[in-house]
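Missing here: one protein chain of the complex. Every other protein chain is in place.
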Amino acid sequence: MLFRKLLAHDRGGRWFLAALAAAAVLVPIANLVVPPGSPFHVPTFTVALLGKFLCYALLAIALDLVWGYAGILSLGHGAFFALGGYAMGMHLMRGIGDRGVYGHPELPDFMVFLSWDALPWYWHGFDRFWFAMLMVVLVPGTLAFVFGWLAFRSRVTGVYFSIITQALTYALMLAFFRNEMGFGGNNGLTDFKDILGASLQARSTRVALFVASAIALAGGYLVCRYIVTSRLGRVLAAIRDSEDRVRFAGYKVEHYKVWVFTVSAVLAGIAGALYVPQVGIINPTEFQPLNSIELVVWVAVGGRGTLHGAALGALAVNYAKSVLTVEFPEVWLFALGALFVIVTLLLPSGVSGAAAAIKRLAARRLRHA
Amino acid sequence: MEPDPMAAEAASAPIFDPASEAPDLRRGWILYLDGISVSFDGFKALDGLSLYVDAGELRCIIGPNGAGKTTMMDVITGKTRPDSGVAYFGQRIDLLKLGEPEIASLGIGRKFQKPTVFAGHTVLENLELAGAPRKEVWRTLRARMSGEERDRIDEALAIVGLTEHAERPAGTLSHGQKQWLEIGMLLVQRPQLLLIDEPVAGMTRQETEATAELLTSLAGKHSVVVVEHDMEFVRSIARKVTVLHEGRVLAEGRMEDIQSNPRVVEVYLGE
Partner (left out) sequence: MSLFRSQRRSTPGRGLIVTGLVALLVFAKASLASPELGAALERLGTAKTYEDRLLAARSIAESGHPDALALLGDLLEGRLYTLRSDGRVVVAASIDRGYAIRDAATGEDLGRVGRRDVTRIGVNNQLRSSLRALIATLRLEDENESRRIAAIEEIGRSGDAEMIDVLADLGAREESDDVKRAIETAIAVLRLDSDDRKTRLAAIDAVSGSMSGHVRMKLTRLAGDESIDDESREAAMRALERIEAKARRYEILSTIFFGLSLGSVLVLAAIGLSVTFGIMGVINMAHGELIMLGAYTTYVVQRLFPNAIEYSLPIAIPAAFVISGLVGIGIERGIVRFLYGRPLETLLATFGVSLVLQQTVRSVFSPLNRSVTTPAWMSGSIEIVPGFALTLNRLYILVFSLVVFALLLLVLRRTRLGLEMRAVTQNRAMAKAMGIRSDRVDMLTFGLGAGIAGVAGVALSQLTNVGPNLGQAYIVDSFMVVVFGGVGNLWGTLVSGLGLGVVSKLLEPEVGAVMAKIVVLVFLILFIQKRPRGLFPQKGRAAEG
């Protein structure tokens, strides 16, 4: 079966998916069935938090695909995440209807506040779920396609590429901060009421979103696995190692890069779309350059080029962040900065790589013993 | 001379279309250069170079540094455009009208001095990537190795002597083995003409000997042009040797004749 083939040589991946499946079953039970008094109960707040982490993990996998496997370091992937988030946000905003503060049946509150009298053309269609989902895929995908096409065709690589992806996300942040753009300005989109008819505050909805995130993460993982185990994946790895040689072998390197960059952006957009209903808000700070760089640290810590490593790195770092920002808020940025330095200096292959290296070391010791 | 027998076989997923792009070998030569001149900023790298290579031949090109050997290869593969002269692949194909990728797809394979194999991939994967018949993105995603591809890869492995090492990461090969792998990567593309630049630089004695055998075995089915400095090696493989000097052919003939040619001696010793 395809499933088995994809995971054949992927011990880490098998464990990862198994754990994910277990969580997808146990967490809902622990929230909906287990009574609140019990120590096994998982509060709804935690369900949402875990769901958020799963979205981050999917985003990390998306970056690992382009970075770990194709060698393209994008420092602006947060932009695709945010664009997917905004598409979902726009749908949820339309879903508020006349239950907003100003009670306008068509215009969201912030538009009424700005004295606009009609819905801008680019908001039309977002009241329908299928359309919004289409946009979640198309908008980040198209941006990635165009940007990648322009960049890769001009042979912009390496650090230059990384810098302009930073500029891209920075420019988008500035743009979305402006009220005139019609995306809520610096307040963003928020005060969502329900999704597909179910109230966002209801426990069952939160659990459903959590499960959906887990499914998306598993699906994304398998898609990426399919790509990297195929011949295309081998070409990407070759591009990462010696791009010129691949070109010389007759491959259109630019086409491959644009392709993988676009696929990765779509995955990031989906992650963003699942993220927004669980945190209840999307605003321009999601575009900030720091977010995209933090995302790189998740992948670096977990181990790039392993997919499950990236996901684990995302989970671990964000868990640490949520703990530290509550207990020792000042320490978090120090810790993050130190993490960057340590991971690049000492653990170039991340934690997964370190674990693998330790295993090899141990195996060699055993052989020589 | 009859057309290349391999061309008919490669009909299923061809690198080039045998019907229209196979070189016309009726005159016997596969590569024809006449009066090629190239200058870079006033420096004449090639000065009216004329030579031709017969189909199936194994030709060695020697000459002191700066003689124009690499530039000549660049002109043939389309990397550099000459200021004057003609270059033909077979009777009909004008190389000067084509670009690098087109020339590569015609069946002219070049191996550079430094081995550039994909170190992170296995030998088999290297050959798979090089020999893939269709290299477009979507095809590559769903590609599964056909029996025919596998045969070609096995054949190449056998020719270059790397069959036992098929599953090893290319980065762990010795220098010589890497060079052979690269030749193998050219072979899977069923080239007509192989241009090989200094293959034995940095090889051990045994590796050099094995390379000599390899190249000799390639002749006949393929046409091979080898640029080299190592005289021992040249002597061991050469039938016909061309000496380049200052962008022009200085002498041509069998190795013994070349070595006793006073002009050649002067050029080599006088430098």
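Should a chain be cited, it is by its letter among A and B, assigned in written order, with residues numbered from 1 in that chain.
Assume a contact is a pair of C-beta atoms (placed from the backbone, for glycine too) under 8 Å apart; a residue touches a chain by one contact, two chains touch by 3 or more.
Since we're looking at a predicted model, the values are computed, not measured.
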{"item": "Among shown chains, those touching the left-out chain", "value": "A"}
{"item": "Residue among A:19, A:114, A:167 or A:323 touching the omitted chain", "value": "A:167"}
{"item": "Contact residue for the chain not shown (choose from A:18, A:134, A:159 or A:323)", "value": "A:159"}
{"item": "Absent-chain contact - pick from A:8, A:29, A:114 or A:333", "value": "A:333"}
{"item": "Candidate in contact with the missing chain, chosen from A:134, A:175 or A:202", "value": "A:175"}
{"item": "Subunit A residues touching the omitted chain (full complex)", "value": "73, 147, 150-151, 153-164, 166-168, 170-171, 174-175, 177-178, 289, 293, 296-297, 300, 330, 333-334, 336-341, 343-345, 348"}
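Rule of thumb we're sticking to: only the chains that are shown with their structure count from here on.
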{"item": "Whole-Å gap between the CA centroids of subunit A and subunit B", "value": "47"}
{"item": "Touching residues (chain side subunit A, partner subunit B) in the complex", "value": "227, 230-232, 234-235, 237-238, 241-242, 244-246, 248-252, 255-256, 259"}
{"item": "In the complex, subunit B residues that touch subunit A", "value": "101, 104-105, 116-121, 125, 128-130, 132, 135-137, 140-143, 185, 189"}
